[in-house]
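One structure is given here, and the rest of the page talks about it.
A single protein chain has been omitted from the complex, and every remaining protein chain is retained in its original position.
And now, subunit A:
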Amino acid sequence: MLRSALHRVVRTLRGVRWYLRELTDESAYDRYVAHLRAIRPGAPVPTRRAFERMRTQRQEADPRQGFRCC
């Protein structure tokens, strides 16, 4: 009884964490690395720092990405 309740709480917290990470795009790096590994297994993977830089650079180049409305 207690175990299953605890299990449920842990599962919910994990779900919340997953949702927050996805919504804020914190998971973008992990996703990119997974993507790169899947299509080119041997290719070098950028560091997180380099990846985040590339992402803001892309936004700089085309500000319509991630544009917010009124």
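Here is the rule we go by: a residue touches a chain if its C-beta (ideal position, glycine included) is under 8 Å from a C-beta of that chain, and two chains touch if they have at least 3 such contacts; residues count from 1.
The rule is short, and it goes like this: contacts and distances are computed from a predicted model.
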{"item": "Hidden chain of the complex, named as in its UniProt record, picked from \"Carbon starvation protein A\", \"Lactate utilization protein B\", \"Amino acid ABC transporter permease\" or \"Spermidine/putrescine import ATP-binding protein PotA\"", "value": "\"Carbon starvation protein A\""}
{"item": "Interface with the unshown chain - residue positions in subunit A", "value": "14-15, 18-26, 28-29, 31-32, 34-36, 38, 48-49, 51-53, 55-56, 58-70"}
